[in-house]
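All protein chains of the complex are present and in place, except for one that has been dropped.
And now, chain A:
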């Protein structure tokens, strides 16, 4: 198990390096720079001075080398915009983003998994059809549109919840963005759960369970659930990664002070160190979640053992 963990952690290094390199190359070819976004007047002397100051006069590979060298010491560099260390900026934004993502996933699991179970127990029934309509709509609806609808209904019309912002960090501020972000993983989990349960219900060991004289509820509770969990967990793992990406839209929409809005602002202003740092954090989060899921597989399914 330990050697498995160490090996997996080492495997993340090339992935991280590749991501860093990709972002570096992309930003060296896209037009515009921090300087052009900060002022319209293009005094070549001022520009040259700023470039030198920010280290942008060096060739890409030199900058890349320097960046990676600093990264190895845990230094993410300094923001072009705010002159703050990127680590500080990210640290401030990390909390709200994690809050949002975990709340969304909690919503997705709490609603999606039972929905899938109920749908699978009576395939073709009313609950099943309704659940699948919800699931397909949830998957198809654009996040910004759904967010606007929810805002309109719950903030503007009903006045139950604040329309945007982080406020005092209270739960009521979290609900709308979390639901907006959580609807598509919820829909996907409902579908995956339904498919998993339907498949497991035809397994031989379920017939054995029935032959023992078990009620259907017990069959599901004692024998189907844990087997379905493996498939549900896989979907969850993949969705966590996707959430991190989709959070960008939702955070922007709800003015949520997380990594996503930091990333968008930084991209717009060509604040390369901040972009680099944000993306790196997203990638690391994704890798960490995947590792966690892999470990959980072994806990749930005894046939999976790590050497």
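The definition used in the following text is that a contact is a pair of C-beta atoms (placed from the backbone, for glycine too) under 8 Å apart; a residue touches a chain by one contact, two chains touch by 3 or more; residues count from 1.
Methods note: contacts and distances are computed from a predicted model.
Q: Just go with whichever of "ABC transporter ATP-binding protein", "NADH-quinone oxidoreductase subunit J", "SPW_0924 family protein" or "Sulfur reduction protein DsrJ" UniProt uses as the name of the absent chain.
A: Answer from the record: the omitted chain is "ABC transporter ATP-binding protein".
Q: From the list A:14, A:74 or A:302, which touches the chain that is not on show?
A: From the options A:14, A:74 or A:302, the contact with the absent chain belongs to A:302.
Q: Considering the complete complex, identify which of A:11, A:53, A:208 or A:255 is in touch with the unshown chain.
A: A:208
Q: Determine and list the chain A residues touching the chain excluded from the picture.
A: Touch set of chain A with respect to the missing chain: 203-205, 207-215, 218, 222-223, 226-227, 230, 300-303.
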